[in-house]
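Missing here: one protein chain of the complex. Every other protein chain is in place.
Just so it is clear, A and B label the chains in written order, and each chain counts residues from 1 on its own.
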Amino acid sequence: MKKILEVLKVIPPIYYLLIGLPVAILGSLLHWNPTLNFIAACVGLIPLASLIGEGTEALAVVTGPKIGGLLNATLGNAAELIITIVAIRAGLLDLVKASITGSILGNLLLVLGASVLFGGVKNGRQRFNREHAANNATMLVLAVVALSIPSLLNHTLEGEALPGPITESLSLGVAGVMITLYLLGLLYSLRVSDSALTGGGAASEAPRWSAKQAGLVLAATTIAVVWLSEILVGSVEPVIASSGLSEFFLGIILIPIIGNVAEHIVAVQVAIKDHMDLSVEIALGSSLQIALFVAPVLVFVSLAFGQQLNLVFNQFELIALIAAVLTAALVSSDGETNWLEGAELLAVYLILGLAFFFLPA
Amino acid sequence: MKKILEVLKVIPPIYYLLIGLPVAILGSLLHWNPTLNFIAACVGLIPLASLIGEGTEALAVVTGPKIGGLLNATLGNAAELIITIVAIRAGLLDLVKASITGSILGNLLLVLGASVLFGGVKNGRQRFNREHAANNATMLVLAVVALSIPSLLNHTLEGEALPGPITESLSLGVAGVMITLYLLGLLYSLRVSDSALTGGGAASEAPRWSAKQAGLVLAATTIAVVWLSEILVGSVEPVIASSGLSEFFLGIILIPIIGNVAEHIVAVQVAIKDHMDLSVEIALGSSLQIALFVAPVLVFVSLAFGQQLNLVFNQFELIALIAAVLTAALVSSDGETNWLEGAELLAVYLILGLAFFFLPA
Partner (left out) sequence: MKKILEVLKVIPPIYYLLIGLPVAILGSLLHWNPTLNFIAACVGLIPLASLIGEGTEALAVVTGPKIGGLLNATLGNAAELIITIVAIRAGLLDLVKASITGSILGNLLLVLGASVLFGGVKNGRQRFNREHAANNATMLVLAVVALSIPSLLNHTLEGEALPGPITESLSLGVAGVMITLYLLGLLYSLRVSDSALTGGGAASEAPRWSAKQAGLVLAATTIAVVWLSEILVGSVEPVIASSGLSEFFLGIILIPIIGNVAEHIVAVQVAIKDHMDLSVEIALGSSLQIALFVAPVLVFVSLAFGQQLNLVFNQFELIALIAAVLTAALVSSDGETNWLEGAELLAVYLILGLAFFFLPA
């Protein structure tokens, strides 16, 4: 008994949430209440997303900076990628688009806001590499400008939307350009090591696992994430029916938080420890990955499942994206932050959240 | 006779306009032409707004920087607050929203533009605290982003607007978040004394009045402002009918100029004296106060009068606000100005004014 308690002390509290894994699996097999299964799957996914992140980083440390950077760049948002792919296969395309938006909003307003606020309260004015932050902010603004062009063109055709095939071709073309830009960004960052694309995590730690161990952890957690994603996606519709929340609200607020909560905690923790460079890098880098890599990849993946995920976001998503990128770029591009700026970012998140909550379904 | 002339020499010319006060009161009692009463009320309000400002500052000097800062932060736009509250009671909600917009436009384009232009012609390139100006510009952009979210969401629902109660709840929620942010901003500026929120006036002068005198001046001018506001608001409708000007045009151009003309003159005067820091502070600080404090307070005040002032601005107001904030932030955030930038700001104001003038009512 004493021994068990000692082991429990060593385990970080976040792993207690793994209890959601067996509950969700049992619940789905025994056809328990879908809302319960949904909540259990959400709970279980939080530590699994964290484990995928740790496995990726352990592998990155072992394989050296170049391949490690590539691993971080492609697997950095693996949990969210898996959840959204499962959702695409189930045809929940609005949920997927909302979760892409929500993930960028969460990183730029909630995570960056909380990091700047708590870091600023603890450490006063915090400084970080201005040039680096400005480069990332520029790339982020460009990514969101590019990402929103198909939507803007679509919405301006008042009354009549673009025909489906044209929207589809345009989305594929834009996705192709964005992935190319992402690859160029990787190339640039591997040469200059001055970009958030290959970072996004505390990569400087000592390796905790061997390559083999890391591979095993990654394989096991990936299977578990796929399983839980199936349960989560499968119970979305009954949950919407019983809770009154919209598919859009689940997608824009809930899914992104589940997929990133571990990373979010890290960003705030390092901000409190006054490593503001790393904190800003996590928030901006993760947003860049979603905009330039995850979103375009999902467009291509959707084809494989006979679905047609396009890049036409609704106007609420567009407004929120533009507001978030603008404010995050303004706050971060001068290379220093104070707690008031953190409060400002959180205020924008709160107001957007209010608006999403009051939106008619 | 000679003595009277000497007294007149000592009185600043702006106080000659107090003649509007008795004329408007007489006119309203004797039912003169409403247009005449309207003009007299406008004329009389200009020196009264200036007197409220001076009374507040005198009190601020006496009470010390902390309470003085709070006084400036809450009473800095008292005259405009009173006019708009009277207009809300009379149900002129469009006039009120237009005057909120117009006040921000006036400060950011007309006042800042004229200050930069005349200051630059006199003194060449003018420099001021870059960091401070950038902080204020960031907060201003965030305030306008937050302020425009309810409107943007409302306008994107093509054809059908949000139901009234939802708009109302959303506006109250947004107003609550903004006032909280304003209070946090006050807290920050009281600690760091690095914000425009508590400034906004030439607070460094020696006290002209005792606390008691200042209190008396404030009480008397407040009563006079309320009285003139009643006359002004009461004659808006006949003036609209006879002049052909729209309620929107009166709200967006005329009311803000009346409420702020004294402050405007000060901003330009100090710019010509090469105190560009103070001049930029007046323009940006006053805009921040309107956006983060006056507008949300009016939302709550409207409830007390059984009116429902929401934060849904029309698209002309939104476009103008975004254009003004963007250009003012661009011009001021690099910490230096030249006369050409002043001309640019005035050109944007002029083009917006042309557009408002040509708008169908």
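Couple of notes before you dig in:
Basically, contacts are C-beta pairs under 8 Å (C-beta built on N, C-alpha and C of every residue); 3 or more make two chains touch, one makes a residue touch a chain.
Since the model is a prediction, treat every value here as computed from it, not as a measurement.
Considering the full assembly, A:V174 is the residue among A:V61, A:V174 or A:V297 that touches the omitted chain. The residue from A:I14, A:L36, A:L70 or A:L152 that touches the chain not shown here is A:L152. Residues of subunit B in touch with the missing chain: 158, 314-316, 319, 323, 326-327, 330-331, 334, 338-341, 343-345, 347-348, 350-352, 354-355, 358-360.
Across the interface with the omitted chain, subunit A contributes residues 131, 134-135, 137-139, 141-142, 145-146, 149-150, 152-153, 156-158, 162-163, 166, 169-170, 173-174, 177-178, 180-181, 184-185, 188, 192, 195.
Everything that follows uses one rule, which is that only the chains that are shown with their structure count from here on.
For the pair subunit A and subunit B, the distance between C-alpha centroids works out to 42 Å.
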